[in-house]
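Following: one structure in structure tokens, then a few remarks.
Every protein chain of the complex appears in place save one, which is left out.
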């Protein structure tokens, strides 16, 4: 099994330029390539001499979290822009208002977590055990995930996600642009799948 | 919403002592307590002065991944011992043999990842997009997860999981004991839920 | 004691624009501000109710490594450009050739480590116990340091260090530009201080 680079059917976005998206898609494809490369190199070293290279094999495998999550998080990200922005669904509004007081309360909270210092992701999960949504910060692509929880919304806060269009001091503008382009129907579909 | 400490109905285990389990359950309950405490302190600081304490609030929130995943991973862990060990199911055998050559190939691979240096977890996930199982090492409770993937099997490799019974130099014995006590029917149920 | 924002007397650089440097200096000043803020908020919470806020205090303190190292690494970085580029010193050449075969061997190695995936720093340390130089990758500003070792050379590989001038795909060009502007006499002075 080899992972394939997904194609995304993206509309013109508000506040996120075509050049920004192209640069970003180039980085995404690198993660797919490196998930496959990581697995290939482990397979080759194992075949060559599994005992001799046991240490290098283990330490290469340790990076699966970075490469795989780098790949998958970007797939969540770009997919959210497909088919263009839409208004929030009734279901999502109910669920998120239940936790954050109102839809506006959720948006305010999500933005605040997005302004966390450092680079990484802001992620809205559903705890499908307690049926509670949680918003968390993840450093890099893999450091800090809520274990096992399905992901409803993923905002890339690496500098490469916005520095074609904005300086780091302007990252609040990028967050506004990100939220303005979300297809909330897709997020609602993820919620329905997750809450089963 | 407040998280509650789960009770586990555990049989007598082979190679893992009652004292070891009690020590470990005590640590688990600490994670539940601290998920709730983290959320309480954020709420209190927000109410007291959200602007003044914005930094402390953000940096406290950053630890949600550690506390929540510490709680949830231990729930996966103890639940796996409930109702006693069982043989692997036909479904699991087919799926894991497809990736690792045979059931024995999977067990060998899982043990190797378990012997990774440092402390953390060995985790079997299902990539529910590609329907491929992956085994990964997670440092601490939250560093290195495969983003968004459901968890099928979770082996605690923190020193507290075995040092009542074994020294760190004997950790391979603990891994054998862990695997000897698994209720594979539960793991198969998780697989069925995850692959939908 | 409060940390002060250092002023750097920087010449015009080759391949690194004035706008890039200004953006970068702005980020540096944020680290100084946040080292002080972190300490202030801990002091205030301790004074308000040290027992009640013990958890928030500890979790805020945990970020000292990020903020302090973010501040200090940038001080190493900008200082290296002061007074303009210079040729390598005889002492440094001898020490680094002893480890990496030749000066060119060192430069090649340093560039390779610089091309590591992810964001962070490439750091040349001196192990002052064994008098051996080591080149290591540090993620973020604080993840992966060689404990206690003095730093001889620090190259910022966060995307903010080059994305005003280059895309992430062009980061090798930034590395060349970085090395073309180094005042190696300063690096030699750091070596002399470190090797005492």
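Note that the chains are named A, B and C in the order they appear, and that numbering of residues resets to 1 at the start of each chain.
Basically, contacts are C-beta pairs under 8 Å (C-beta built on N, C-alpha and C of every residue); 3 or more make two chains touch, one makes a residue touch a chain.
Everything numeric here is computed off the predicted structure, so don't read it as measured data.
Student: Who touches the missing chain here, C:27, C:138 or C:157?
Tutor: Spelled out, the listed residue whose C-beta touches the missing chain is C:138.
Student: Using the touch definition up top, pick the residue from A:5, A:56 or A:129 that touches the left-out chain.
Tutor: A:56
Student: Who touches the missing chain here, C:73, C:92 or C:161?
Tutor: Answering carefully, the residue with contact to the hidden chain is C:73.
Student: Kindly note down the residues of chain C that lie in touch with the hidden chain.
Tutor: Interface with the chain not displayed, on the chain C side: 1, 3, 54, 58, 61-62, 64-66, 68-69, 72-73, 75-76, 112-113, 115-117, 129-130, 132, 134, 136-138, 141-151, 196.
Student: Could you please point out the chain B residues that touch the chain left off the display?
Tutor: Touching the chain left out of view, chain B contributes residues 23, 26-27, 34, 63, 66-67, 117-119, 139-140, 158-160, 163-164, 167-169.
Student: What does the interface between chain A and the hidden chain look like in terms of residue numbers?
Tutor: Missing-chain contacts on chain A: residues 34, 37-38, 41-42, 45, 53, 55-56, 59-60, 62-63.
Heads up, the rule we're going with is that only the chains that are shown with their structure count from here on.
Student: Please work out the Cα centroid separation of chain B and chain C, and write it as a whole number of Å.
Tutor: Using C-alpha averages as centres, the distance is 36 Å.
Student: Using the average of all C-alpha atoms in each chain as its centre, how far is it in Å between chain A and chain B?
Tutor: Roughly 23 Å, centre to centre.
Student: Where the CA atoms of chain A average out and where those of chain C average out, how many Å apart are those spots?
Tutor: 28
Student: Where in chain C do residues touch two or more of the other chains?
Tutor: 34, 63, in rising order.
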